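All protein chains but one are shown in place.
And now, chain A:
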Amino acid sequence: MPEQRALHEPFHQPARQREADRLGMIVFLASEAMLFGGLFAAAMALRLLHPVEYVAASGHLKLWLGTANTAILLTSSLMAAVAVEAARSGSPRLAGWSLGSAIILALLFLGIKGYEYLGEYREGLVPGLANAHFGTRTQQLFMNFYFVSTGLHGVHVMVGIGLLGVSALSRAAREDRAAVLIGNAALYWHLVDIIWLFLYPTLYLPGVS
């Protein structure tokens, strides 16, 4: 029984330990949600202070790249969910493949994000660099916020890739019918996804007219 092998110090029963691991991850994600909550509060303040310029600045982002990334991240999250169900129903091979595809999609997300950053660099929209030039002060403020928020989200994507990678490589995790590690990694991955689902309309959609 792989579950009993993994029983650690204060616990007497595997079921109780699983619940604790799950609860720990959920509480941690609540903490992460508050981290980004501060950012969204800042975005709201920027938009309330400068409603017109905020929308104009948003229009300079590449809507299609952001939209494509949204679709990619959602699909990646779906693959993570499939991996959990596969592990639970005793299909470790399917779980491994699903996790693998979730990771590939996550890497694709980062690639597109990097390409988008490159485009913004070419247009002189990266604050602090020599070639930076902005139409309005608010546009610079907006781009500051854009780089901090997408950068922080990108860090979370990388951590997520690491977690999914560890789950994919661990045979014990794939064969665990309770899907403790895969389940918690997927839970984290869904949070990264959800944060993007809020970042996307905050950053990209105001510019759609």
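Structure notes:
To be clear about the criterion, contacts are C-beta pairs under 8 Å (C-beta built on N, C-alpha and C of every residue); 3 or more make two chains touch, one makes a residue touch a chain; residues count from 1.
The rule is short, and it goes like this: contacts and distances are computed from a predicted model.
The chain absent from the displayed complex carries the UniProt protein name "Cytochrome c oxidase subunit 1", chosen from "RNA polymerase sigma factor", "Cytochrome c oxidase subunit 1", "Branched-chain amino acid transport system ATP-binding protein" or "Aspartyl/glutamyl-tRNA(Asn/Gln) amidotransferase subunit B". Among A:Phe145, A:Tyr188 or A:Tyr204, only A:Phe145 touches the chain that is left out of the view.
Within the set A:Leu7, A:Leu78, A:Val166 or A:Leu205, the residue that contacts the chain not displayed is A:Leu7. Chain A residues in contact with the hidden partner, per the touch definition given at the top, are 4-12, 16, 19-20, 23-24, 27-28, 30-32, 34-39, 41-42, 45-46, 49-50, 53, 127-128, 137-138, 140-141, 143-145, 147-148, 152.
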